[in-house]
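Shown next, in structure tokens, is the structure this report addresses.
Complex shown without one protein chain; remaining protein chains in place.
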Amino acid sequence: MKKKNRTLKSIIHHILISFFGFIMIYPLLWMIMSSFKDTNTIFTTAGNLIPTEFILDNYINGWKGFGHTSFATFFANSFFISTTATIGTVFSSSLVAYGLARSRFIGRKFLLVAILISMMLPAQVMMIPQYLWFQKIHWVGSYLPLIVPYFFAVQGFFVYLMMNFISGIPDELYEAAKIDGCSFYGIYARIILPLIVPALITGGIFSFIWRWDDFLSALLYVNDSSKYPVSLALKLFSDPGSSSDYGAMFAMATLSILPIIIIFIFLQKHLVEGISTSGLKG
Amino acid sequence: MGKKLTLLLVCILTVSLFSACGKKAVEEETGAKASEVVTAEETSTTADEKSLVFAWWGNQLRNERTQTTLDLYTTEYPNVVFDGQFAGWGDYWTKLATAVAGHTMPDIVQMDYSLLRQYVNKGLLTDLTPYIDNGSLDLSTVDAGIVKSGSIDNGVYAVCIGVNAPALLYNKTLLEENNITIEDNMTMDEFIRVSKEVYEKTGYKTNIAYNLGDSFLTYSLRGQGISMYEDGKFGATSAADFIPFFKFYEQGIEEGWHLTPEVFAESKKASVEQDPLVYGSSPDVRSWSTMIFSNQLTAMQQAAPEGVEIGITTWPSEDPKASNYLKPGQFLSVTNDSKNQEEAVKVVDYFTNSIAANEILLGERGVPASSVVADAISKLMDEKEQLVTEYINKVVTPNCSPIYAPSPEGANEVSVLLDQLEEQLCYGVITAEEAATQLFEEGSKIVESK
Partner (left out) sequence: MKIKRKAIKKFLYNENVAGFICASPFIIGFLVFMIVPMIISLYYSFCDYDILSPPTWAGLSNYIKIFTDDSKFIKSTLVTLYYAFVSVPLRLIFALIIAMMLLRSSKLTPIYRAMYYLPSIIGGSVAVAILWKRMFAMDGVINNLLGMVGIETNFSWLGNTSTAIWTLIILAVWQFGSSMLIFLASLKQIPSSLYESANVDGAKKIAKFFKITLPLITPTIFFNLIMQTITGFLAFTQCYIITQGKPMDSTLFYAVYMYQQSFEFYNTGYASALAWVMLAILGLVTWLLFATKKFWVYEGGL
């Protein structure tokens, strides 16, 4: 009897989760399916999920890109920007978080507040002052403003994220490491980093996606259209007042989420493996 | 676990390095080719390579054509290289404004009539009069009125590269099926009569330029002999001048022949594909007409459902001759941040006068300003584009007045206020009289405070 109950529970569990999950991804499925429909019929056949016939025109048209630059270039650009910025973010944020979490130096509280405040100023209003500043140091027209700041942990979200995970590491580990003669920096490299891998990966995924979707910085600082990232290129498909090619936009948008999905699937295991508790017992 | 992670990181790094290197390689190659061409021509010209930044807004089609035209220019003048920057409408102005703040404006910018005065007032655009006088900029084949439209206080700051006019696009098929006829230059009463007839017979409603800013208001006022703006304030002397305009909407909503505001909440503003003229699954969300501009006929026809033919005629008005005007669709201006003003002017001249260039552009921005060029390319244009040219030349030009003076600063804000009031009126929150009063009072405050 007990076994039957458990399997029943399990089946209900699976049905509920997958049904709700399907609702969650329905819009996404709709977008992907629409990318295979004739662009003029996308909205008129909005109710039918599966297209009557799959056509690849949107992909071919969309891929052509704009003004002699194809989406291949746009993707390469996005990839480059997002990856480097993410690497910078993850490592600098974890380092800063470690310093803030595990030591008590003068001005620490002030820094914590500064980080919070830096997150609260809306980007739209910082746009012009930041542009002026970057222009003074001659970084406009290059990728530098899109990448370099992230090597300096400017996004407080990640610092706080890492701090949250570092605080979950028990003090005994630190004591043990110090007894073994590990320096403050050594602890970072040998104890912290391996133990907060889930946080590093979570943060990395977030950072990658945020950089990938960010078009405002690219709009201001990237002048050469062949250096546009995908996020900016997608916006060019929907210029008001002239014809918008939604089919092409959906097609390219579908392609643009592929790398992220792949990375996510690849890294999922590491994400939730959790802390190995082997060092904790005793 | 650590090993797999490292492996992944290495893979990602490698891929990004390759893509960056791949790009670099391509850049180096094209860079090499460009310098080859330059050295080859060095003997004939004083080849100091000039790089001009040219910014415009537009869609895929315009980008394609403009870029090709720029390439054509470079083959004729190999020492001039272009950095073509394009963006969508909204993003374009954001980026340009930021560039103004940083004094890094492109050499040549596409300019719009509604912002011309603002940019000129701030001293950002170059006065092209000296170049016209010395012949580098040849505007002899351009209608004088059009040239004037790019002028402010006797200086020419913008050259029109596409002539438009207000155009009422309508569902010709629907009207023919129901034996309803309309003619050019109809009055507002006639328009309302037709709208009611269409509504009774087919259930299709109409759309009086809802939420498209102040274009139609300006047009209507002109028909009554009033300017929208005069010397930095409203031309209207009291709120009463605005009442007739708002009454159209009030009447339309009450009597049911005007679309309700919910329909517009769902569509993208000013999007051709989602205009109720061509989009919507039942008659009560469709319109038999739309009031926009002539250069959108082609796009509208493309977006129309199978079997629907789109016709073109004038916006309704009490006095069509006083109301109607030829509008510079877009301009090209040279900015004062440019370090190569002479060369930039040559490019503007090229866009205006070169037949080869316009054979590529094919009037996508509007009918070419130069009559010579317009004639030369007319045989290359398709049926709808020719219809537009015909409309401009045969219907509008003989029966119109000079366009209103460039809008003063604050006009944008007033436009938004107007949209808001239209919305509130159509939702039934305010009356036409209240809308008129609010527009007059708050609008005056906005414009006069600048």
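By letter and in written order, the chains are A and B; residue numbering begins at 1 in each of them.
Methods note: contacts are C-beta pairs under 8 Å (C-beta built on N, C-alpha and C of every residue); 3 or more make two chains touch, one makes a residue touch a chain.
Keep in mind the model is a prediction, meaning the values are calculated, not measured.
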- Item | Of A:154, A:177 or A:193, the one touching the omitted chain in the full complex | A:154
- Query: Taking the entire complex into account, which one of B:172, B:193, B:268 or B:384 touches the absent chain?
  - Reply: B:268
- Note on the structure: Those residues of subunit A that touch the unshown chain are 13-14, 17-18, 21-22, 24-28, 30-31, 43, 46-47, 92, 95-96, 98-100, 102-108, 111, 114-126, 128-130, 132-133, 149, 151-154, 157, 159-161, 164-165, 167-168, 170-171, 183-185, 188, 198-199, 202, 205-206, 209-210, 213, 215, 231, 234-235, 238, 246, 249-250, 253, 256-257, 260-261, 264-265, 268-269, 271-275, 277, 280-281
- Query: Where does subunit B touch the missing chain, residue by residue?
  - Reply: 90, 93-94, 97-98, 100-101, 118-119, 122-124, 260-266, 268-269, 280-282, 285, 409-410, 412-413, 416, 420, 423-424, 427, 429
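Criterion: only the chains that are shown with their structure count from here on.
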- How many angstrom lie between the CA centroids of subunit A and subunit B, rounded to a whole number? 36
- Flag every residue of subunit A that touches subunit B in the complex, lowest number first. 40, 43-44, 64, 66-68, 73, 76-77, 79-80, 83-84, 87, 127-128, 131-132, 135, 140, 194, 197, 219-220, 223-225, 232, 235-246, 248, 266-267, 270, 273
- Query: Which positions of subunit B touch subunit A when the two form their complex?
  - Reply: 1-2, 4-5, 8-9, 12-13, 15-16, 19-20, 22-23, 53, 57-64, 66-67, 83-91, 94-95, 97-98, 101-102, 104, 268-274, 279, 281, 296, 299, 302-303, 305
